[in-house]
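The structure follows.
Note that one protein chain is taken out, while the other chains of the complex remain in position.
Should a chain be cited, it is by its letter among A, B and C, assigned in written order, with residues numbered from 1 in that chain.
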Amino acid sequence: MAVEIRPQAFDPWQTMQHYQQQHIAPGKHGACASFIGSMRDFNEGDDVQVMTLEHYPGMTEKYLEKICAEAKSRWDIIDCLIIHRVGDMQPNDPIVLTAVWSAHRGAAFEACRYLMEELKSRAPFWKKETLQQGERWVEHNTPL
Amino acid sequence: MAVEIRPQAFDPWQTMQHYQQQHIAPGKHGACASFIGSMRDFNEGDDVQVMTLEHYPGMTEKYLEKICAEAKSRWDIIDCLIIHRVGDMQPNDPIVLTAVWSAHRGAAFEACRYLMEELKSRAPFWKKETLQQGERWVEHNTPL
Amino acid sequence: MTITVKFFASLRERVGKGEASLTSARSVSLYDIWQQTANIPMPDNTLCAVNMEYVDRNHVAQDGDEVAFFPPVTGG
Partner (left out) sequence: MTITVKFFASLRERVGKGEASLTSARSVSLYDIWQQTANIPMPDNTLCAVNMEYVDRNHVAQDGDEVAFFPPVTGG
């Protein structure tokens, strides 16, 4: 189980591959479900040039660790990984990766979805968008 | 949209990354949900040494293309990708990859799950396991 | 009329062949085709396809059809 806040750009696929090689026993998992959230170059009808992600150092990690532990207690999963970007990012940059390994697919799919929903609804991160006409804080997340 | 049957081992993460670079317009998708199914070294209490996957050339591809088209009509998704291994494989080898790109996470999660459930319940693939004590055909898929 | 018949996976092994050809003067259902080409009773869970689309065993084949019989699928 790993939770990481990254101030630099990251490659979500390579990150998953490395994590699996280093932490998941070969031949034991049949399923890996993952989600990658990336920065779009538009939001609410406006072009977004830069996005800045702020977090609450300490509480964010604690909250993400808590939802990983909760996922492990609710579903029969082997391991899970959450990476979240902070700082300034460009359109198309990956923002978040959640990945779950399990023996069977049901648990991996459900736990991966759970991690993302909990992360989006409660983890202390805040997005600020830089538009042509200035900056704005994103007021709320899309529910789905 | 791409469907591919692979007779050789493949790297699912690299495959997704390449597909995204080549086919998904940068900055337009906010979500990529994926599932990787891998060969386990045990099944129903027995050690499995080799697994051989047979398919119905022509019908398998046609069926997978059909479920991709169905996913595109049901959810607001940008693109989807299915890769499935055939032939002889070793424990830990990736068997299947389904990936879905969309603007928002709900559609990506749901369509990715849909592709896997449809693939497992109806796509013409058959697994044969080589155990210490000989070969056996897998009789049915786990429901979840 | 001529029909191509394919058997896959455990059914291929149990029937002892992967492919057969059937010439028939009258129209035949998939179940008839099985009986004329396979030497064992059709297992209850056999899946049937015509021209690579699922059909049931009562489906009547046409001249030139590719018919396939296979066990429950186990991909993914």
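The rule is simple: contacts are C-beta pairs under 8 Å (C-beta built on N, C-alpha and C of every residue); 3 or more make two chains touch, one makes a residue touch a chain.
Please read all numbers here as calculations on a predicted model, not as lab measurements.
Trainee: Of the chains you can see, which ones touch the chain that is left out?
Mentor: Counting the whole assembly, the omitted chain is in touch with A.
Trainee: Please identify which residue in A:Arg40, A:His84 or A:His104 touches the non-displayed chain.
Mentor: A:His84
Trainee: Check the options A:Lys28, A:Lys72 or A:Lys120 and report the residue that touches the missing chain.
Mentor: Of the listed residues, the one touching the omitted chain is A:Lys120.
Trainee: Where the complex has a chain not shown, which of A:Val3, A:Val48, A:Ile95 or A:Ala108 is the residue touching it?
Mentor: A:Ile95
Trainee: Using the document's contact rule, name the residues of subunit A that touch the chain not shown here.
Mentor: Touching the chain left out of view, subunit A contributes residues 37, 53-56, 58-59, 62-63, 84, 95-96, 116, 119-128, 137-141.
By our rule, only the chains that are shown with their structure count from here on.
Trainee: How big is the gap, in whole Å, between where the Cα atoms of subunit A centre and where those of subunit C centre?
Mentor: 48
Trainee: Taking each chain's centre as the mean position of its Cα atoms, how many Å separate subunit B from subunit C?
Mentor: Centre-to-centre distance between subunit B and subunit C: 26 Å.
Trainee: Where the centres are mean C-alpha positions, what is the separation of subunit A from subunit B, in Å?
Mentor: Centre-to-centre distance between subunit A and subunit B: 23 Å.
Trainee: In subunit C, which residues are in touch with two or more of the other chains?
Mentor: 76
Trainee: Subunit B: which residues touch two or more other chains?
Mentor: Only 37, 116, 120 qualify.
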